[in-house]
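One protein chain is absent from this view; the other protein chains keep their places.
Up next is chain A:
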Amino acid sequence: MASLCDTMRRQILSRAFYGWLAYCRHLKTVRTHLITLVYPIPIEMNERVDKHLSLTIQSWTELFLDKQNENLSIDKKEIYRRIYAGGCDSSIRKQVWPFLFSHYSFESTNDERIEIDQIITDRYNKLINEWQNAEETIIKLDIQRSNCSKNSTTYLETNQNSNETIISSVKNILTKNLSSNPHSLQQKDSNISNEVFFEESPIHTVAIPIQEETNKSTIAYNQAVLIARTHTESVIDRSSPYNIIETDTDDDDGNLNFKTIEDNNETIIPEQDDEQNEIISSASSVTSTTDVYMDAVEILNDEQPNGSLTPIYYGSFSKETVDTFSTNLHRIDKDVARCDRNYPYFMNSKNLKKLRNIMCTYIWDNLTIGYIQGMCDLVAPLLVIFDEEVITYSCFCHLMKRLLPNFPNGTGMDEHLGHMRSLLQILDSELYEHIHHTGDFTHFYFCYRWFLLDLKREFIYEDIFLVWEVIAAARRTVSKRFVLFIALAMMKYYRDIILDNRMNFTDIIKFFNETAEKHDAQEILRIARELMLELQKLIDNK
């Protein structure tokens, strides 16, 4: 009996010991995996977060507008704290969001903000000008290709007017009947390269975008087929804060190379460069040098029926740039046309046009990244709030700095999914065990879209505004990755349904697909803040 008791005692002790050991290991997991997720701030700060707190019109006036008028410093922590607790009043979002999305800083003066606006506007206009030039080139290229493949005779007989008609019709197709943008496209049609490219001279056209009056005298329209192009630096401003990835698409060739396809009758056009520069970057302030040089034009592989060759026109851009942008443009057009068409704002084609402009500008500036599906989703809520291109563009650029790593090829998504695993393990071990035991679940892929789009597709628009501003404010108060806690809250909210129905991986993906846009955002955010507090306490008690 005594020995039995002894054995029991020992067993109890050893179990307690192993239990304690497991707990220690558990806490170690918390520390190593999650300590970086939350800011080491006093918990009281978080506990002061009141359910009924939010950034109302009145508190915005007191905390910002009044202070600004009196040139007093602004208590941005208090502003963030209120937004984190309950979001902003919808009527002041347009004023607050530029701060939340880092377009302005709360330390800036009114004059500084005006200056920032001016800089970004100039930059936006410059970029838009550049890509619209490239778009023109693409349109012309398309016309040329289709003309070549269809009927070369028709092409040769085509006169100026009908070309304009074709251009505008192609443009319409490309922009998916979006209302035309008043500034730039039309005016460029008239003065850039139509005349040159569609020059009556039927075959050996000099395909250079210049005004013919000035150059007719200097250029010999003969056997040489030339094309002007610029280094891609001309379109990538390395000093810009908006370039996330350094783009390096320099051509191998040196500057001012002059090549001809047919080696007899070489032509050199020295006056070309200045003219060229002006046209390419008519938005002035080109920050980097534009190296224009002449390069051989590509010849269409399939010869014309009459045996002649037609130059492919790349305008002032490299073939790579034009081709890449053309592919991207196509994708952008497809996605813009189908972006949130059920939301009233995007039923208006003018607004789709704005969305397209912003998207194209961003992609033009980040051509190496290229358009990836989902980007339109991220522009959309910002555009709805601002209803204005430049500020939306600027905020989107800042947003993408944070979200781009989550897109394919980045490491952000794996990190998020890994954190999600650790967090669930710590904060809801029962649910974690269930998920762990239902097989092919280890990757938490059902969260993929949540993280890629910052939950944009999971909530209705009104709620997405709230969710996004809370995430942005959380970055300045509690965690850089608050989206994880919202994701966790989504799981917590439905945990009983998941557990009771013994849902497996497939069931859960299906479940969250079907409940998209049906979630109670307020409640989920409340749970997320609670979970955040729980983790902070856990880490603090280590």
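Keep this in mind: contacts are C-beta pairs under 8 Å (C-beta built on N, C-alpha and C of every residue); 3 or more make two chains touch, one makes a residue touch a chain; residues count from 1.
Throughout what follows, contacts and distances are computed from a predicted model.
Chemist: Just by its UniProt name, which of "tRNA (Carboxymethyluridine(34)-5-O)-methyltransferase", "Vacuolar protein sorting-associated protein", "Ras-related protein Rab-2A" or "Ribosomal RNA-processing protein 42" is the chain not shown in this complex?
Modeler: "Ras-related protein Rab-2A"
Chemist: Which one, A:118, A:146 or A:513, makes contact with the chain that was left out?
Modeler: Once the missing chain is taken into account, the touching residue is A:513.
Chemist: Considering the whole complex, which of A:83, A:337, A:431 or A:532 touches the chain not shown?
Modeler: Missing-chain contact among the listed residues: A:337.
Chemist: One chain is left out of this view; which of A:139, A:452, A:466 or A:532 touches it in the full complex?
Modeler: A:452
Chemist: For chain A, which positions touch the chain that isn't shown here?
Modeler: 331, 334-335, 337-341, 370, 372-374, 376-377, 407-409, 439-440, 443, 445, 448-449, 452-453, 457, 500-501, 506, 509-510, 513-514
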